[in-house]
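Beneath this line is the structure, given in structure tokens, with notes to follow.
With one protein chain removed, the remaining protein chains of the complex are shown where they sit.
Chain naming follows the written order as A and B, and within any one chain the residues start at number 1.
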Amino acid sequence: MQTEATLTGIAQRSEWEQRAARRDAQRLRKNALLTTLFGGMGLLTTLLVFALIAVIAYKGAPTLSWEFLTQPPREGMSAGGVWPMIRGSLLLMLGTFLLATPLGIFGGVCLAEYGERSRIMRFMHASVAALAGTPPIVYGLFGLAIFVLKFHFGVSLLAGWCTLTLFSLPVIVLTTETALKTAPAALIDGGLALGLSRWQTLWRIALPYALSGILTGVILSLGRAAGEATPVLFTASIYYSTAQLTLGWETLRQPVANLPYYLAEGYRQPGVVPDHLIWGACLTLIMLVLLLNAGAIFIRSRTRRRYL
Amino acid sequence: MTLKRLAIVLGSGAALLGLTASSWLSQQSITIKGSDTMLILNQRWAEAYGRVNPRVSVSVTGGGSSIGINALINGVTDICAASRPMRKSEVDRARSRGVVVNEIPVALDGLAICVNASNPVESLTLDQLRRIYIGQITNWKQVGGPDLPIVVFSRDSNSGTYGFFQQNVLRNQNWGRGVRFMPSTSEEAREVARTLGGIGYGGAAYFKNRPGLKILKIAAKEGDTAYAPTEENVRSRKYPIWRYLYFYTNGRPRGEVANFINWVLSKEGQSLVEEVGYYSLNP
Partner (left out) sequence: MWRTRLFDNLVQAATWMAGGLLILTILAVFYYLFAESQYAFARKFPFGFRVALQPLNSEYRDDISMDPTASLLAAHREGSDELDDAEDATRLPLHEELVSMQPLVTATAQTADLNRLRPDELFRDCMRAPKRAEQGERFLLLAFAMPTYNGDTMELAWEPDVSFDPAYAPYEFRLRLVRAPEGVRIDPIEVNLNQQPKGRLALPVWKAHSPEEYLKGYLFELEARPTTTTTLATIQQFLKPDWAPTILYARFGMLPLLLATLLITALSMLFATPLGIAAAVYLSEQASPRVREWFKPILEILAAIPTVVLGYFGVMLIAPWLQRLFAEGLQLTSGRGLLATALMMTVFILPTIISLSEDALRAVPNSLREGAEALGLTLAERIRLVILPAAKSGLIAALLLGVARVMGETMIVWILSGGTPTMPDFSSPTAALGTLVKPTRGIPDTIAIEMGNVEFESPHYGHLFLLGLTLFVLTLGINLLGFVYRKRAQLQL
């Protein structure tokens, strides 16, 4: 009787075990399948990036030459280089950098310090977050309405700077705020314990700590601004000029050629700018942006080594 | 330390700007702003004028006729290039800002109509053409051709010719249901060449000497003689689908601007017009 019971028990257990083993095998198969799938997606993204860059590099590289990078366009835009556009893009970025960085950092400090305190600041926090995702075309429209028309800047470098500054500001503010918040509390408390004022703590301890994160954010948002055509479409762009490098206060009131607009106009006027120049300009623009990114990555890796 | 470095970066950036500011050269400059249709033409003029008169620099901006007109009204451009005449309301607005609008036609633009080479139809009236594009005429037999459905091709709305055609031929009526919009004139020509009942429009230069295509003669009214879009006919305004391309200035042009416009209207300037695919004002 007892043996029988034991026996059936064993039989039952083994059946149960078998089922469990089957299920485990199934689970493991599913696990393997899913993890491979996830890994595959990661691989796919990587491949996508390389494919994109490779195709553009392949198409654009033959065009890239010293002449292409240093000469103005010739023969009705069908030959020559894109130097004025590179120069214009650099000018736009430089001014945007100078305007947006201090404003963005101070704004970020303001948010980090008072972000949760008052109703106004909470409103500001939410609005900055919302502005960060606002489409560039809206900034273009706004720039046209306010800087170009209302302030009478005209279509000019100045209007372009202001529009691009507005465009990149929210992102800088938010990165600054996040970076400041990641400063270890121990450092802040230590500062306060040493008798520093709140501002001194913030300015002398938290900010230097967060600076690499902030700079990365600044550069990345600048890179985005440099590649974006729509904010400067109505506010700062020029197609062609025979003018020499005439930089001065006058320049602020004059529009500049730039790479994104050159490409946009190249699309609007099909057949004028030959394909190989377009690919060359695409590659140049990507390299310009990637150069900035490389800077950001460099800063980050250096500081990471120092602090971690 | 790092803060100081940031300050150095910012400071040197500002210094760089200041430095370039000091290298400002005194060079006479002329700005042309406006029509995207005229962008290439203006660019050619600017490039060539830079060789004729290197002392004067010419800057060209597109954006659209309205952007140019608005710039003229606000006094931020020397010359406004426009592919349409200024509207009355715009002239009024200019007047209220103290801008005296001065209109100078600088070139002619004509559109050619092409059909498949196998199509026996030789000519259309402007009205028939309009009816074809708004979808009232759908078969070639309605205009004296074979019993063949008409396949209508147009440029897409990104192009300046689209607006020109809609205004001058469609008289601002809506496109028919079946119109196919093509991204470029050469693609349009290719499609018409391989579609038996196809019809398309574009600059005559695109269609000339292309196998499989035939350029139609167009009559202004029923009963009028139909003309082919040759240079002669467009220049004498016998061919009905044409428009002026304009320069607008504030008052009579003076100084370098006047010199430039005179050069544009000269034989040398006008010879560039043909190269770009428009028609010069005088032979």
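Heads up, the rule we're going with is that a contact is a pair of C-beta atoms (placed from the backbone, for glycine too) under 8 Å apart; a residue touches a chain by one contact, two chains touch by 3 or more.
No experiment lies behind these values; they were computed from the predicted model shown.
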Q: Have a look at A:L44, A:A61 or A:L194 and name the one touching the chain we're not showing.
A: A:L44
Q: Quick one: say which of B:S66, B:S123, B:S186 or B:T230 touches the chain that got left out.
A: B:S66
Q: Using the definition of touch stated at the top, determine which of A:M124, A:L252 or A:V272 touches the missing chain.
A: A:M124
(Q) Considering the complete complex, identify which of B:G110, B:G163, B:P240 or B:G269 is in touch with the unshown chain. (A) B:G163
Q: Could you please point out the chain B residues that touch the chain left off the display?
A: 36, 62-67, 69-70, 87, 89-90, 93, 134, 136, 153, 156-158, 163, 166-167, 170-174, 180-183, 187, 191
Q: State which residues belonging to chain A touch the missing partner chain.
A: 27-28, 30-31, 33-35, 37-42, 44-46, 48-49, 52-53, 55-56, 102-107, 109-111, 113-114, 120-121, 123-124, 126-138, 140-142, 144-146, 149-150, 166, 169, 173, 197, 199-200, 203, 220, 223-224, 226-230, 233-234, 260, 263-264, 267, 275, 278-279, 282, 285-286, 289-290, 292-293, 296-297
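Simple rule for what comes next: only the chains that are shown with their structure count from here on.
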**Q.** chain B-touching residues of chain A, taken from the complex the two chains share
**A.** 74-77, 94-95, 97-98, 101-102, 149, 152, 154-156, 207-208, 211-212, 215, 233-234, 237-251, 253-255, 265, 268-272
Q. In the complex formed with chain A, which residues of chain B make contact?
A. 1-3, 6, 10, 13-14, 16-17, 20-25, 27, 29, 31, 33, 36, 39-40, 42-44, 46-47, 49-50, 57-63, 67, 70-71, 74, 76, 158-159, 183-184, 186, 275-276
